[in-house]
Structure formats: structure tokens, C-alpha cells
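Complex shown without one protein chain; remaining protein chains in place.
Which chain is which? They are A, B, C, D and E, in the order written, and residues in each are numbered from 1.
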Amino acid sequence: MSEMLTNEPVQSSEQTMRGLFLAVLKRDLLLSYRRRSDLVNPLIFFLMVATLFPLGVSPEPDFLAQLAPGVVWVAALLSTLLSMDSVFRSDFEDGTLEQTLLSPQPLFVVVLGKVIAHWMLTGLPLALLAPVLGIMLFLPDGGMGGLMISLLLGTPTLSLVGAIGAALTVGLRKGGVLISLLVLPLYIPVLIFGTSAVQAAVTGLPLGGYLALLGAMLALGIVMAPLAIGAALRISVSG
Amino acid sequence: MSEMLTNEPVQSSEQTMRGLFLAVLKRDLLLSYRRRSDLVNPLIFFLMVATLFPLGVSPEPDFLAQLAPGVVWVAALLSTLLSMDSVFRSDFEDGTLEQTLLSPQPLFVVVLGKVIAHWMLTGLPLALLAPVLGIMLFLPDGGMGGLMISLLLGTPTLSLVGAIGAALTVGLRKGGVLISLLVLPLYIPVLIFGTSAVQAAVTGLPLGGYLALLGAMLALGIVMAPLAIGAALRISVSG
Amino acid sequence: MSEPLLNVKQLFCERDDRILFEDLNFVVTQGEVVQIEGQNGSGKTTLLRILGGLSRNFEGDIYWKGEPIDDVADDFRRSLLYFGHQPGVKAILTPEENLNWYAAMHPAIVHEQIFDALEQVGLKGYEDVPCHMLSAGQNRRVSLARLYLSHAPLWILDEPFTAIDKRGVAAKEALIARHAERGGSVILTTHHELKMGDRVRRINLDELAGTS
Amino acid sequence: MSEPLLNVKQLFCERDDRILFEDLNFVVTQGEVVQIEGQNGSGKTTLLRILGGLSRNFEGDIYWKGEPIDDVADDFRRSLLYFGHQPGVKAILTPEENLNWYAAMHPAIVHEQIFDALEQVGLKGYEDVPCHMLSAGQNRRVSLARLYLSHAPLWILDEPFTAIDKRGVAAKEALIARHAERGGSVILTTHHELKMGDRVRRINLDELAGTS
Amino acid sequence: MSFDSFSDFLAMGGHGLYVWLSYAIALFVIVINLVSPVLRKKQLVSELVRRLRREKNAS
């Protein structure tokens, strides 16, 4: 039996936690890099939603400028939502999720790594691309900064909350649209504070308050969501 | 060998074609009925997109009334798009698509049946639900008729064109977002004529011309799209 | 010797820069059972998919009853039963509904035989249970029930015995033998030891490619 | 008799109104190989998922080294290698990357052994090929390479030999025997005939449920 | 010549930034479109050479 027990309790010190976190992050980024198209696609979707509005509503600059904060935020929200379903699904289908749940590593860390990888591939580029959308929708220049900062603070929350929905629906044969149903109501506060921040920036009002609220939601999300996600995953797999 | 050849060329008369078409339709409707949540989900997505706008943009009735035709159409378009990916994917993954391609039945009919089943589960209920959205967004009453008719004529085209994209991406590990990239540009004419029809209806202008254009696109789609879809499916599976 | 059903000439296939087989020639006649052998990754599935017309990544010629297979695709499809790695069973449909669908796709099949076939594969009592509530082996059995329904002369079976228990394997072997006796042909792969004696002709892909 | 690793008491499980097993009692000690037998749908996979802690749809008690398994879940997970119906291989990663990930999840594994393990399962030269470009059997082999990497005392293997060729099966059987000799325990299901003689203890679910 | 001096030429009547930026981008795009296939060809050939050598060694 002596040989067997190389599998001894490894002290799960902070360092190994960080190592695990980085391993998860690296793997998920690698996965996306492999199917390269996944990297740019949320962005292109984001761009296209923004193009649909002038086409569907009205191409007048003044009218569009009024719409802009809302449309950009709704587009960001939808494109996060759409990419959400795949966060755990492929892992579930090929059995890697099962293996993750069976591993002795803290699920909290694994899950957090996955969500942050997801954000780095959707929310972050969306925030960086937002000014282009702003130009296309004639957002006044003063609003650009507010738009980017509010997206940077808001999209991680969207990823965290969305992942809870993804974890709950991963065991179902078709989670695709159910997830929107679960998650959209939770997204609404983020949407409201996000657009309010941009509108405040456009009109020159202070936007610190909104950003603080977005930050608070993010902090809450980072602490609570991974626990909820982990629990949801265990439930989904055991079904 | 005599026993073997019960599998003789069955005359593929119009009647057996209709039988096949109905069998496909019935099966796909049954499939959706089984996973009941899929039935209501596109609708709920549709409703929620419409709720996000008053929240994200502005709750003023006048402003919303201007937005309404565009938002309803964009919401219909997106919710069709989102449900598109699954049209062939599950068949591909469990091998039923392979079996369909190997069958002696005309692929054209099978594909058309599947697309129409898809439309009956997304486009049709969307069109029926649209007045509710119209009310939520303060669309003037005069526009309701135009909204419903334009959706009834436009959404089947969306399903047909979207299915081409779905067929092209079904062999890929992750088609989800790629499909939007392929299909959204092709959706734009439908969006433009659809919203124009509604706007014309709102302002009391004649909308026959727009509806005729939508109808023409639908006719073109019904004739051409199944061929393209069939070819795309064979290509995707052979890869 | 009876009429050759399938005639394969100079088949060449490479995958990912590795030649799986080249200059592969063989004939399948009526009443024959041909087993494609080879270790994992030797190209058995690839070959079967080419023969079934699912894959076009190859060079060479395949003839069906003497005609190039592309010219008689319709007739060939009518004469073929293909059983792939994926069983082709919809998880949310019941076994009965799955077979109904198969029958709609292959109009020569009579609906009344479906219950019979399900009983034959040991799924009596499970006709109305959605397939995702069945075990791995039971799912494959749903798909195997097609063998009892089909009147197609050519069967192409890729690892039909995966996940099937011993009793099931024996029944399926008997069925294959019966099909061959009645003048049908079978091309199959399996890692099981077939207990069918001389009837089986073997084609070993390892030797061809010189990989082993 | 050596220390019992796993102790199963009065296990009861019903699925879809059918009792799969009830009053199931057994003990797995060090050095033992236990084969769960039964026809398709008899509940083998269900049992293994319960033992591995993946499913909670059961009644009864399971003890790990004498403690209720829920109380020592962490220690149990560290001591377990589970191989399910799904191989747990990511199709777009290469075999090497897949095993790297497994190693990250199980910190006791040394990265240097990964290439060794891949060679052992016959995937030398395929380390850098994305797994979706491998054959069915090669994919399972990637997952089986974990057996060469693991130092866990308890292995739970659900049909590990599916899609594996004969040579591969023999190698894996030898590996299982070696693991048992070194004091490990194995619980497995398979429809293959195991050639391991007396070492294997069989538990037949058919007899228990009286289904056969 | 429609410019009187070189600095006029650079200024482009106050639109210098726009004009020069456009031309610079155009040139960049054209050059990229010509250079990248040339580089790709180099890479391809060296890959092929390496493979030929490997196969020769093997046989």
C-alpha cells in the first residue's frame, strides 16, 4: 500500500491554489484559442447587433445618440448571455466535468478560473471594442469613458451570474434558451446601473455612484457566485 | 436474394412525398413537445428583449413608440437566430442526421419539413405574440396588423436562411456564434422590409409593396434554400 | 461465384498526412461476411464511412453492381443499412418512436414489425421509455433493432457489439449469419472475436499499411 | 484479510419504478479486483456512479476505510480514479494537453510521466494531434493513460475496454492485475471475458434483482 | 504640379492628416497583402524540405 499513497493530502496552501487557478485559466484560454473563431465571434455578434439597430429603427444621428448607451449595453448583455451556455456544456458532454467534480481540488478555484477565462474572452474585448460601437451609434464623445468603465465593471458580474445559470442547466438536454430565462432577471440591475452610468457621463453628471454600485455587485458576485456555481454543478451532474 | 429486394424502388409519387414530409414534421414537433421548455423559451426570450429596452433606453411612451417596430423585429430576428443552431445539431450528434443522409428519401423534403417545424415552433408563436410586445412598447394600434402580417411573412424566410447557416456549421465543434456571423448579414433585407412595413402601417401608408417584397423573398427562399441546406448537410457530414 | 455487389478498386486514403490505406482492392459478393480488422486508428471507421458514401476524402473507385457508386447513389442507398459508431438514437424519443422515424426514412419497412424487432433485441417493456433513461447497452440495442427490420442486401456495421452483453452478441452473430445465408452481404468491424468460423473473410488494414 | 477499503451496506436503488438492486452488501479490500456483472440495463453503471459519489439516488450506507463516505469525501476523492462511460477527453485538445489538465486536477501526478504514459497506451507520435482527429479507440486510450499516471488506491472502471483492440485489452488487464498486486483495489464492469483467473471476484446484479 | 511648395504638399490644404493617413493605411494594406503570401511561401517550402528530409532518413 505504501506505493499507493503518493496521493497523500497535498497541503492546499495558497500557492497550490494559485497554481490550480492558473492551470484552469490557461486551459480554458487554450481551448478558445484552438477554436479560434470562438474568440472573435462574440465581438462580431456585438458589432452586428449594433448594426441592426440603425437598420431596424432609424439611421438619424440624434435619435441614435439617445439610444446608444442602452443599445450598447443590451448588446453586451446579449452577447455575454449567448456565449454563456457553452461554458460548462462541452465539459459536461465529454465527461471532463465529471472528472473535475471527482478531483480533490477545491471546486471554488476551478470554477472561478473558468469564469474569469470566459470574461477575458467576452466581456473584456467587448469593453475594449465599445468605443467603435459608440462611434457607429453617434454616442457623444464625453460618454466613451463612462461606457468603457461601466462595461469593465459590469461584464464580470454578467459572467459570474450567467455561469450560475449555465451550471444549473448543464444537465438538461437543451439549456440554450432556458438559461436566458433564468439569468436575464438577474442581469437587469447590472443593465440599469450600467446604462445610468453612461447616461450620466453623457450629460456630464457625476457617475461615481453608479460605478460604486457596479463594483459592489461585482465584489458580491466574486465571493458568492463560485460557491453557487459549484453547488449547481454537483446537482446537475448527479441527476 | 429474392427476399432481400423488398427494398425495391418505391415510386416516390407525390403522395409518398407528402407522407414523408408529414412524418418529418410530426417527429420534429414531437421532439419539441418532449422537451417542453424549448417550446416556450424563444417566446420568453422575445419578451425579455422587449423588456430590456424600456429599462436600458428610456421608459417614455413617445420615444418607445418610435422604437417599437424596430425593437420587435430585432427581437424576433435574434430569437430566431438563437434557436437556429439546434435545428440540426442534436441530429448530428446522435447520428440520426447520418441516417437521414443515407436514406433513399429525397433530402429536399426532409429538410423542408424540418425547417417548417422549426418555424411553427418559433416564428409562428412570435408573430402571434407580437401584439403583446406592441402594447408593452406603446406601438400605435394601427401598426398591430402590419406587425403581425410582416412577421408571418418574414419569419419563415428567417428560418430558411438560418437553416443554411446551421447546416454549414453543424459539423463544427462550436457552431453557436459562428452561425450568427454567417446568417445575420443575410437577414438584413428581411429586417428592413419588415420594419418598413410596420412603419408604413403606423403612419397609415400603404404597405402592400413591402409585403409583396417579403413574400417574394419567402418564395425564393422556399425554392432555393432547401437545396442549399441539403448540399450543406452532405458537405458538413462528410468532413 | 455469385454477382459482386461491391467492388473497390485502388482505394487510397490519407488522414492528417498519414496514409491509412493505399491500393486497397476487394470485392464483396452476395452471401459474404467481410470483417475489416486492424488495431485502433488503423482506418476501419474511415473505410466504412467511405464505403457508405458518407465521406469523400479518398481517391479510387467504388462500384455498386458494376456501376460507379455516384451514378447509382439512390439505388445504393436503398440497398444499404449502415450502423455507425453513433447509434443514431434520439435520446428524448422512445425506442418505438425512434424506429418509426427510421421506417419513415426507409419506406420499405413495415411498421407492424417494429414491436417484434424490439422484442427480439430484448427491449420488451421498454417501448415507451425515453431512450435517455436507458442504459448504454440498451441504447445500442434500439439501434440494432434495425437489423431485424431491414430488407437491405448490404449491411455495413461499425463495431455493432459495443456495450452489448454476451447473450446479445451471440444473438446478433446468429442474425448476421442468417442474413448472409439468405444472400445478403455484411461488412463489419469489431474487436470481439467473431464465432462464425469460415464464413468470415478478413481484411486486415494493419498489414496493408504496414503499421504493425 | 486486509483492511476493507470500501464497505457497502444495504444498498438500494430504483430507477424509473424498477428496483435495480436492493439489500446489496459487499466489501472491497486491498488487492482485490471486483467485477460487477449483469446484462444490459441491470444497473452496473448506476452502481459505479453511486460508489464514485456522482449519484445520490440511492438508499443505504457506504463506508470508506470505516467512515461514512460523505464525512471523508475529500480523502476519498484523493484516493479514487474513476473512469466512466464518457472518457473525459476534450476533443480539441491534444492527448498531452488532456493529461496535463488531469494532472492539474490531481496534484499527486508528476508531469514528467505523461509522455511515458502516452507511449504505454500506444499513442507515441500522436501527442500533438487534437483528439477529435483520433479514432474512437485512440480517444479511449488517451483516457486510459490515466491508469498509468495514477497512484490512487481505488480504481472504478466502467467498461474500460470499449473500442480497444485486443492487444490493448491484454495490456490493460495486465495493468489491472499489477495494480491489485501492489495492494490497490479495482471495481470494474465489462462485457469482455476477463482473463485474470481467480483474482477476480464477481458480483452479479442479475441474480440480485432476479431479472435473469 | 498643383502645389507651390513642399510644405503645402504636406499640409494638403489643411487636410494633410486625413489624406496622408488614408494613403499610409492603403499602402500598408497593399504591402501586407503582398508580403504575407511571400512569407507564407517561405514557410511552406521549408516545411516541405524538412519533411522530405525526414522521409528520406526514414527510408
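By our rule, a contact is a pair of C-beta atoms (placed from the backbone, for glycine too) under 8 Å apart; a residue touches a chain by one contact, two chains touch by 3 or more.
By definition in this document, contacts and distances are computed from a predicted model.
Peer 1: Hey, which one's the missing chain according to UniProt: "Heme exporter protein C", "Dihydroorotate dehydrogenase", "ABC transporter ATP-binding protein" or "NADH-quinone oxidoreductase subunit J"?
Peer 2: Options "Heme exporter protein C", "Dihydroorotate dehydrogenase", "ABC transporter ATP-binding protein" or "NADH-quinone oxidoreductase subunit J" narrow down to "Heme exporter protein C" for the missing chain.
Peer 1: Decide which residue listed in A:Leu22, A:Ile135 or A:Ala216 touches the omitted chain of the complex.
Peer 2: Once the missing chain is taken into account, the touching residue is A:Ile135.
Peer 1: Which of these touches the unseen chain: B:Val49, B:Leu82, B:Ala117 or B:Ile164?
Peer 2: Spelled out, the listed residue whose C-beta touches the missing chain is B:Ile164.
Peer 1: Tell me, which residues in chain E touch the chain that this view leaves out?
Peer 2: 1-3, 9, 12-16, 18-19, 21-23, 25-26, 29-30, 32-34, 37-38, 40-41, 44-45, 48-49, 51-52
Peer 1: Touching the hidden chain in the full complex, which residues of chain A are there? Just list them.
Peer 2: 35-37, 40-41, 44, 48, 51, 54-55, 58-61, 64, 135-136, 138
Peer 1: If the missing chain were put back, which residues of chain B would it touch?
Peer 2: 161, 164, 168-169, 171-172, 178, 181-182, 184-186, 188-189, 192-193, 196, 213, 217, 220, 224, 228, 231-232, 235-236, 238-239
As a convention for this text, only the chains that are shown with their structure count from here on.
Peer 1: In terms of CA centroid distance, which chain is the most far removed from chain A?
Peer 2: C
Peer 1: What whole-number Å value describes the gap between the mean CA coordinates of chain D and chain E?
Peer 2: Computed from C-alpha means, the inter-chain centre distance equals 57 Å.
Peer 1: Indicate the whole-number Å distance between the mean C-alpha point of chain B and the mean C-alpha point of chain C.
Peer 2: 35
Peer 1: Considering chain E alone, which of its residues make contact with at least two other chains?
Peer 2: none
Peer 1: Give the residues of chain A that touch two or more other chains, as numbers and ranges in rising order.
Peer 2: 35, 90, 173, in rising order.
Peer 1: Which part of chain C faces chain B closely enough to touch in the complex?
Peer 2: Those residues of chain C that touch chain B are 30, 52-57, 74-75, 77-80, 82, 84-93, 97, 100-102, 104-108, 130, 150-153, 182-184.
Peer 1: Any idea which chain B residues touch chain C in the complex?
Peer 2: Those in contact with chain C are residues 1, 3-10, 16, 19-20, 23-24, 27, 30-31, 34-35, 90-91, 93-96, 98-105, 110, 237-238.
Peer 1: Quick one: which bits of chain A touch chain B in the complex? Just the residue numbers, please.
Peer 2: Its residues touching chain B are 35, 37-38, 41-42, 44-45, 48-49, 52-53, 55-58, 63, 66-67, 69-71, 73-74, 77-78, 82-83, 85-86, 90, 172-174, 176-178, 180-181, 184, 188, 191-192, 195.
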